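Before we start, here is the structure in question, set down as structure tokens.
All protein chains but one are shown in place.
Just so it is clear, A and B label the chains in written order, and each chain counts residues from 1 on its own.
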Amino acid sequence: MVEASSFKGRDVVSMLDFNREEIDFILDKASEMKPLAERGSDLLKGRILATLFFEPSTRTRLSFEAAMHRLGGEVIGFAQPGVSSIAKGESFEDTIRTVENYADVIVVRHPEEDSAVRAARVAEIPVINAGSGPWEHPTQALLDLHTIREAKGRIDGLNIALVGDLLYGRTVHSLAFALANYDVKLYLVSPPQLKMRRDVLEKVEGRLNYVETGDLKSILPELDVLYVTRVQKERFPRPEDYEAVKDAYRIDREMLRDAREDLIVMHPLPRVTEIATDVDETPHAWYFRQVRHGLYVRMALLALVLGAL
Amino acid sequence: MVEASSFKGRDVVSMLDFNREEIDFILDKASEMKPLAERGSDLLKGRILATLFFEPSTRTRLSFEAAMHRLGGEVIGFAQPGVSSIAKGESFEDTIRTVENYADVIVVRHPEEDSAVRAARVAEIPVINAGSGPWEHPTQALLDLHTIREAKGRIDGLNIALVGDLLYGRTVHSLAFALANYDVKLYLVSPPQLKMRRDVLEKVEGRLNYVETGDLKSILPELDVLYVTRVQKERFPRPEDYEAVKDAYRIDREMLRDAREDLIVMHPLPRVTEIATDVDETPHAWYFRQVRHGLYVRMALLALVLGAL
Partner (left out) sequence: MVEASSFKGRDVVSMLDFNREEIDFILDKASEMKPLAERGSDLLKGRILATLFFEPSTRTRLSFEAAMHRLGGEVIGFAQPGVSSIAKGESFEDTIRTVENYADVIVVRHPEEDSAVRAARVAEIPVINAGSGPWEHPTQALLDLHTIREAKGRIDGLNIALVGDLLYGRTVHSLAFALANYDVKLYLVSPPQLKMRRDVLEKVEGRLNYVETGDLKSILPELDVLYVTRVQKERFPRPEDYEAVKDAYRIDREMLRDAREDLIVMHPLPRVTEIATDVDETPHAWYFRQVRHGLYVRMALLALVLGAL
């Protein structure tokens, strides 16, 4: 039996560290946060969150900060490394050792893949990974699951496609780890250059029912969830390679005619051109509603690791 | 009869959207904020303001943030676009749609003239315009009126000069819109290259008693209010044009000998050289006191649009 107290003081570094029972528990707690997200609360009054963003972010940083404030807590931190002592040559570990003296929990985004692990190793207070280079983004995976559960009432039994850049996309790595705990059929849809990282698949081998394909159109009619990610031009050595694939995965209203009526389209955002704005007003569009679920999930995580539930 | 409840959920995008009765109501509420600005309050406890500044600002951003804190609320946001997902190519509308999930009210400054209108159209929560390119800055106009009313006891019947860059100066555009609701004589004093925008005048034609002139000295003795703005060098194609006009509108103590004893000198700040520092210690100088009125006005606006009054 999972209990709230078992999360107290815990780091949230990788989706691989959480089993199904724990994930479901977090999602349940996130749902309970909805009324507090409306009217605020004093659950974390007097507590301080440090948000250390070594890479730019709108959504994740503001989402964590709003989550902390809705629970009555306060926030310190930086939104870019230039204003910190990193510029003076301080090591990442020294920065973490310093900041943990000022806060009760640290949220960190950093371009290096092992950053969150290293921060958690050094800090005595809980560390939450808000994006570790191209490797993981576990709180995004949790909010994705929470959104799916809200839209579909369940996760088991769904046909889910992850589309776009599966090689560098940290959100789809964490989501694949998370979905390995559920009975889903997962389609991994990408151009050949951006196929799902092999070490991600190795870690879920035997636990995840997946198919790799480059052909979105043929599987589209079967899908319950279409999870789109950005394909970045700079990932391609030759511009013509980018031009060749970018339109293959561009979702628009026309294309969605072949989809199930209750298909939901998700996206970790920011979206550039990979979902046409004509989809925004359709009932398929869940990517902006998805944002709200990030607030619930992060409220739950902060309250759990600070032992307030 | 204007009532506080009629402001709940409302956007503050343009001074053209408010009639005299509404403006007077906001100014009255601003005056009531003075004691709360001293000792704080819990009026907006649990509420969150998002400040989205796509252009640099000291005054306006800190003023809104202080206003929110004095009312017991919290703040999230960014002070420059570089730390946000704009850098990743996200549209302005998508950023707004995201952020409205985290906050109860949005304050936005953006270099494009239609930015605030677009934000208000997209967001379901109230949007307050903190500067829309060279077009408008309505909360500055409200604090200007509040300052005038405090200094003079009234707005009607005053002789007011707006001096400097009336073409690109967003504060004077909003102020002209606001003053069209009052019985004032308005002098628009500028070099020919920086005359008041024609579309500003068109919108108040017939409602505003104004005179355009390049000659400050001759009208100075008649003025109750001298509102100075910065003339920016970069507005002039030829440096010599700038040199020719910049001193014509430079206010110093010597020049103010010709002014009424109770003339007040105002400035939206930042001031560079257009008001000499020897004016600072005279009773004419109201530009630093003016800053304080921004706090009152923004407290009132936040409380009104959030339905807390």
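Keep this in mind: contacts are C-beta pairs under 8 Å (C-beta built on N, C-alpha and C of every residue); 3 or more make two chains touch, one makes a residue touch a chain.
Remember, it's a predicted structure, so these values are computed and weren't measured experimentally.
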Among A:Met15, A:Leu36 or A:Ala50, the residue in touch with the chain that has been omitted: A:Ala50
Touching the absent chain when the full complex is considered, from A:Glu74, A:Asp114, A:Glu212 or A:Asp280: A:Glu74
Which of B:Val2, B:Leu16, B:Ala66 or B:Ala276 contacts the chain that the document leaves out: B:Ala66
Hidden partner chain, touching residue among A:Thr98, A:Asn209 or A:Thr282: A:Thr98
Chain A residues touching the omitted chain (full complex): 45-48, 50, 74, 76-78, 82-90, 94-95, 97-99, 101-103
On chain B, residues whose C-beta touches the chain left out of the figure: 39-41, 53, 56-59, 62-63, 65-66, 69-70, 72, 75, 79-80, 230, 269-272, 288, 291-292, 294-295
